[in-house]
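Before we start, here is the structure in question, set down as structure tokens.
One protein chain omitted, others in place.
Right after this comes chain A.
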Amino acid sequence: MTGVDAAVAEAHRRGWAETLATVVRLTRDLDEAEDAVQEAFVSALATWPRTGVPRNPVAWIITTARRKALDRMRRRATLARKLPLLIVPDGSGGTGGDSGGDSGGEATAAGPQDDTLRLIFTCCHPAIAPQAAVALTLRLVCGLRVPEIARLFLVSEPTMAARLTRAKKKIHEAGIPYRSPTGDELTERLPAVLAVISLLFTEGHTGSQGTTLTRPELLDQAIRLARLLAELLPGESEVTGLLALLLLLDSRRATRVGSGGDLILLADQDRSRWNTEAIAEGRALVERALRTARPAGAGPYTVQAAIAALHAEAPTAADTDWPQIVALYDVLLRVHPSPVAALGRAVAVSMAVGPAAGLGELDRIAEDPRFAHYHRLDAARAQMLERLGRHTEARAAYRRAAEAARNPVERDFLTIRAGEPEQDRDRS
């Protein structure tokens, strides 16, 4: 890569979201803005080798993209529009509270940070389906190209292009405004944004599609987005909590798969190879998130991050503070009840108290219909049965789990366990 190529790549990484977010306000059309920003980067590749890399590359890109957008708008002026323009409210006021009407006094000049937030909240609006919001965020906020996103989600390029077009059309037609919420409304809307980032990470952590366990590019993009949001909203404890959670989970990336691409359980991972830098940053962020939590208490991402921090701190699986983890799962089930949290608690109980107690917990939560096809419930049951020496039942549970698992690496792992002779399993 030449110096100019590297400079353009760096400007793209650092400046794409800000540039697009600014240009959208000008064009009030997502497609037009995308094209203008794309042209500005092409222009940089052509111009910078002659002129040298400008002192502030992102500012150059923004100026150029705005000019390209104005040119396009002038050319387009005579053509009838197919879609209504994006609604860009003045300032960033809330949408009428109990008093009704506009909330005044918030018509502050929109800075670049505010524009980027607008872009994020528009892409992650609850009126857009989560899967579409993830793709849209990768395109508009991260600046990934359509073929890249298609590859990441293992769908064809036309399929992904159509998905993105539909989502953008929904924004224009339904009148989803280009604004970022404030005050109580921010609290209300933030979970949808965090869910999009979390969904992206989960898909990268244990993909439901593809042949590998993890997909590092998705993990990197999710962490990058969480970082961006944490910079833009430093006072929101749940944003800090989410970034902490992702860093702590990702600190085990190198040890979750063996040399043959096979799955390695948390208890069997080589902890000396965990990413200590990520762990240190994650732990500091958890502490900050806990300190800045709202009076109502820490939110679900912060609590999960605290759990992940306890795992990260433990020198071995046996030395983990399991009673504390059980207590944190109790908190999690109170602030954000979910079958996954209930399962996490059952596993922690089996470690803190014993496998029989863990099985009791599993029996109780298995009555939840949402668990009908959740393979990890059977996988957890299988491990507890093994520890109790009930190997035949354990193998049957592994078999059920393997049948339901979607990730092939996870399925192979469970299939091997289902078929292994009893004496080999006694050690674990």
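Operating definition for what follows: a contact is a pair of C-beta atoms (placed from the backbone, for glycine too) under 8 Å apart; a residue touches a chain by one contact, two chains touch by 3 or more; residues count from 1.
Keep in mind that, in the parts below, contacts and distances are computed from a predicted model.
Between the listed names "ATP-binding cassette domain-containing protein", "Gas vesicle protein", "NADH-quinone oxidoreductase subunit H" or "YCII-related domain-containing protein", the UniProt record for the complex's undisplayed chain reads "YCII-related domain-containing protein". Taking the complete complex into account, A:84 is the one of A:84, A:183, A:261 or A:297 that touches the chain left out. Here one chain is not drawn; of A:71, A:173, A:231 or A:330, the residue touching it is A:173.
If you put the hidden chain back, the residue from A:76, A:273 or A:294 that touches it is A:76. Within chain A, the residues in touch with the undisplayed chain are 73, 76-77, 79-81, 84-85, 87, 89, 95-96, 100-101, 125, 127, 173-177, 179, 181.
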